[in-house]
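Here the complex is missing one protein chain, while the rest keep their positions.
Up next, subunit A:
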Amino acid sequence: MDLRAGDSWGMLACLCTVLWHLPAVPALNRTGDPGPGPSIQKTYDLTRYLEHQLRSLAGTYLNYLGPPFNEPDFNPPRLGAETLPRATVNLDVWRSLNDKLRLTQNYEAYSHLLCYLRGLNRQAATAELRRSLAHFCTSLQGLLGSIAGVMAALGYPLPQPLPGTEPTWAPGPAHSDFLQKMDDFWLLKELQTWLWRSAKDFNRLKKKMQTPAAAVTLHLEAHGF
């Protein structure tokens, strides 16, 4: 590259231009729209917090149900809990999920789980347990709102619940008390699995969202020069 004397002035002008435009770079502009990144990070943090909170709540509730439900190796068949949204999914399927589907599944799962959890709260016999469950429900509601925020930031529509299909967690007439306890057990277990999955989902989203931002920055630098 052949540089002449006039080129140095040109370089300086370019540098000034870049500096002038630096505040306009989204990654560096604190006053502009931060994008979905912080929301995803907050959602990820919230899932971790709820995971921690659920660990304490589940311990209390399973003790309330009594043995064998509070035994660490108790793994009953998933008899009456078929209506619960399943968190476990094939790894390849999970990897192939697009962002919209991933977020939609999370949103739908927590919508159902929250309804079931509220039913659990209504049945609880002790006031202290009811308080703990109500507190957790509030936190879970927050997580649902946070997921909705991420979806809105990314421009995805919220899934609409079908009218009259509000899930309930009321035992049927033939539902025995033991089966009800099994359902409660599975509800808590599935909730925990969903929180684990969501942490991975949002971690994946977080990483994914960071990469395009960096690319935009580099592009702007090249443009400035």
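Operating definition for what follows: a contact is a pair of C-beta atoms (placed from the backbone, for glycine too) under 8 Å apart; a residue touches a chain by one contact, two chains touch by 3 or more; residues count from 1.
In this text, contacts and distances are computed from a predicted model.
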Chain excluded from display, named as in UniProt, from "Ribonuclease P protein subunit p14", "CCZ1 homolog, vacuolar protein trafficking and biosis associated", "Oncostatin-M-specific receptor subunit beta" or "NADPH:adrenodoxin oxidoreductase, mitochondrial": "Oncostatin-M-specific receptor subunit beta"
Option touching the unshown chain, where A:Gly37, A:Pro76 or A:Gly142 are the choices: A:Pro76
Option touching the unshown chain, where A:Gln123, A:Ser139 or A:Gln192 are the choices: A:Gln123
Subunit A residues that touch the omitted chain in the full complex: 64-69, 71, 76-77, 123, 125-126, 176-179, 181-182
